[in-house]
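A protein chain is absent from this complex, but the other protein chains hold their places.
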């Protein structure tokens, strides 16, 4: 397990914030900017196939509001359904971002559920790592395949907590625990978080970070939810490090019985 | 439901912090002081039958480290098993604290579980309210009896989330929701919180505040857990006010499909 | 805990079936008869204020399809909101049923939730027990008040699993366990069961029986659901007596590693 107390180190760079955010689904670029700032995130992920970061030089670019000088831009392959498309998309991103190596690989297996296609994910991860990328990888919560991705050389393992955009929270904390226990690279929950307590739960399990988009962008007040998520990730991390009391069914007085005065 | 955005108002006084803490179970008074400070709490509860706040003028007093000039001291009746003892204990506290009216009533029904004795709680609440006290009241999560306590004139309803000291979290969020929905005085979860996410969950349900002791004092690092709880209460409150996305089982892309570029 | 292996004994009479059923909400009396038969229940409860068992001599009577010669009729006080009404209703029932002593007391506290009014329930139980009734009592899952009802002399404790008609299942198995552990009269889950697994869970916790109505009468196919519930109650009881394997997070081979052949 990766217990980096001092911050989240991915591919050699250390970040103070353990909250990573997406850039989609906001009302406009101004709201994107404000929410990203409120979240305290230092890494912001961008769907290369959907968001303009320079592909169209005549349209407004996301980079105007989340500048690469301030944020680490994490290109992702949302919308790719096979290894080939995903690899091609990230090679395109590398060009657009002047040789940027840190990427998020996601190869989807189903248009309705957006569940990952693990065989194509493993294939793409292998190609990208050999091609010199630092690969953060969206995956199922299967601990055996998570280990394969780590062995391939991925920079971070990013299991889903529940389906993308579902807001259903951490459906299987047991599998997540197995992945956290076995991994020596950061484990970052990607997808499924719905509200602040979900983020806290993930961090309390020992995750190194959380990536989210819909939970913030889809909230009634996205700026406020961004702030809630920032606090929740810190709360969960602190609670993990503080060492919680054990759950026990037998009750005990909250004060020692000894030393009664009145 | 009590949706005071600007702070937690109890018996006419408004507090910025929605986290209330106990003073028992710490290693020593210095740790009590540090953890209380880290928690950001403004109200600290004291078991009058166990903790010295002046009953014994020759022993160290809790008030030396949590001075009434800085904190609102909330005397409680931990260890009382009938209405008579509870009423007597709070009358004693009133004298010790120079006419202080804000108190926490708890009448226990079982030495092993510390579950409340609701008939005696109702009886004591009635006497105390008539006697001029502002009564915050520990109770079961029974919405009908919670309403009776409010009708009697209690200043805050404090249902248990799970057994005192158990750290089992929010066992029945449904009952808690019924109480929150019907109450026009603050609802403060008292007992059962084990870690930061439990606190966030309670606040996301719409509670007005949380009181805890064991979860902080019993953690491996109480100061750090106090900080975690401060953050978690704020995170949960912000998430409640921000309006979370609905849970949905069907997945949706986290970015709009329209506007594809690559 | 009441571990009667040979059947469910209430007020001195032993029943083979541990499933008790209500008689409301069916399409017609014929469906009531069929579902009751399919459930294998021997005790059927009747809302005296709503169902004709002779109050109106000119209308069809429930007793025509569930004859007292074959079933134990259990009059209940559904619809009563105070002790006085409940006591009066059961005295009326006793007359209608020729001195029948076994009754189910339920005093409701809220028209929307149908949550019990525990103070009025305690009051009515006391009067009825003194008046010679064998009182089975619907109550909250508060272990302290459940013990008070047992001490008053009730014949069976009937905590809700969740709100009447909600189908939400066993919301707080912990409180239920405390009640089961402490009781020397039968504990029968009343209200909240939605489907077969809920019934199995209740029995696995060590309940002595389950009473339900909506889960059967409201199913798409009530006769089939009655059969499902019969099987589920038996399954849960057998599993309780068989002694389940412990839950453990570390996996173990389902066959011993020793003795490998191939």
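Residue numbering begins at 1 within each chain, and the chains themselves are lettered A, B and C in the order written.
Keep in mind that, in the parts below, a residue touches a chain if its C-beta (ideal position, glycine included) is under 8 Å from a C-beta of that chain, and two chains touch if they have at least 3 such contacts.
Values in this document were obtained by computation on a predicted structure and should not be read as measured data.
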>> If I consider the whole complex, including the chain that's not displayed, which of C:9, C:31 or C:52 touches that chain?
In response: C:52
> Among C:13, C:70, C:130 or C:224, which one is in touch with the chain left out?
Replying inline: C:224
>> Tell me which of A:45, A:76, A:89 or A:117 is the one touching the absent chain.
In response: A:117
> In the whole complex, what residues of chain C lie against the chain that is missing from view?
Replying inline: 22, 24-25, 47-52, 55-56, 78-79, 89, 92, 112-115, 163-169, 191, 194-197, 199-201, 204, 213-215, 218-222, 224-225, 227-229, 231-232, 234-239, 241-257, 259-262
> In the full complex, which residues of chain A touch the absent chain?
Replying inline: 109-110, 113, 115-119, 122, 140, 142-145, 147-148, 162-163, 168, 171-172, 174-175, 178
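What we mean here is this: only the chains that are shown with their structure count from here on.
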> Using each chain's Cα centroid, which is most distant from the centroid of chain C?
Replying inline: A
> In whole angstrom, what separates the CA-based centres of chain A and chain C?
Replying inline: 48
> What are the residues of chain B that contact at least two other chains?
Replying inline: 113, 115, 163, 168
